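After this line comes chain A, so read on.
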Amino acid sequence: MSEFEPKIITFLCNWCSYGAADLAGVSRFQYPPSMRVIRVPCSGRVSPKMILSAFRKGADGVWVSGCHPGDCHYISGNYYARRKFDVLNEMLEYVGIEKGRLHFSWISSAEGVKFAAVAKDVIETVTKLGPAKKFIKKLPEVA
Partner candidate 1 sequence: MDAYTDKIKEISKKILSEGKVDVVIGFRKGTLGYMSEPYMAKSEKEAENLVFDCNCRMNLVNYVTNRKDKVGIVVKGCDSRNLVTHIIENKIKREQLYIIGVPCTGLADKKALLDLAEGEITSVEDDNETITIKGDGFEKKVAKSDVLQSNCKTCIKRNPVIFDELAGPEVAELEISDRFADVDEVEKMSADERWNFFGELLSECTRCYACRNACPLCYCPTCFVDESRPQWVGKSDNETDVLTYHFLRAFHDAGRCTDCGACEAACPMDIKMRYFTRKTIKDCVEKYGSEAGMELDKRPALDQYKINDPNEFIK
Partner candidate 2 sequence: MGEPAKIRGSSGKLSEMAKAMVPDGNLNACLTCGTCSSGCPATGLMDMDPRKFIRMAVLGMDEELERHDWVWVCTMCKRCYDVCPMSINIPQLIYEVRARWPREERPKGIRASCDMHVQSNGGAMGVPFEDFQFTVEDLVEECREQEGFENLEAPIDKEGAMFALNQNSREPVTEPEELMPLWKILHKAGADWTYYSQMWGGENYCMFLADDESWEMIVRKQVDHLHKLGIKYFVNTECGHSFYAIYGAIRRFNIECNFEFISIIQLYAKWIREGKLQVNSDWNKELGIKFTVQDPCNIIRKSLREEMAEDLRFVVKTVVGEENFVDMTPNGVLNYCCGGGGGSLQAGYNDERREYGKIKFNQIQQTNADYVITPCHNCHAQVEDIGHHFNGKYHTVHLWTIICLAMGILGENERIYLGEDLADFGL
């Protein structure tokens, strides 16, 4: 196996998926340390800008996780998010970002197992794709 350890920027909604990550911890479900977690109030808060920024910054993968449809703490945030994500996801693949760089999931705060399983799956998929090369804004070298 390659030495490559991806960096995956992970947006977790406070009420469900962040809780699921907490629960995975409580349950000591192990997964590789590739995620860099950003807590957001709701998956509906995640803007396309954030996801694009992550790729532009060179993230090997991006993972956004929210509450299951119907479980949104804010009633409908994840429903709007779902449309945005679907269209954005389609567009990213369309311009050539490899399928498997960007992931979405619905994980409830009771699904510690699912969290760990999806985490592993995301990491494995991104690892297989290797380091990100596209859509990265290369910064001028700092002297």
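In the analysis below, a residue touches a chain if its C-beta (ideal position, glycine included) is under 8 Å from a C-beta of that chain, and two chains touch if they have at least 3 such contacts; residues count from 1.
Keep in mind how these were chosen: all candidates are chains of the complex that A comes from, given by their letters.
In this text, all values refer to a predicted model and were calculated from it rather than measured experimentally.
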{"item": "For chain A, as assembled in this complex, the candidate in touch from 1 or 2", "value": "1"}
{"item": "Footprint of candidate 1 on chain A - complex, ascending", "value": "48-49, 52-53, 56, 69-70, 76, 79-80, 82-91, 93-99, 103-106, 118, 121, 134-138"}
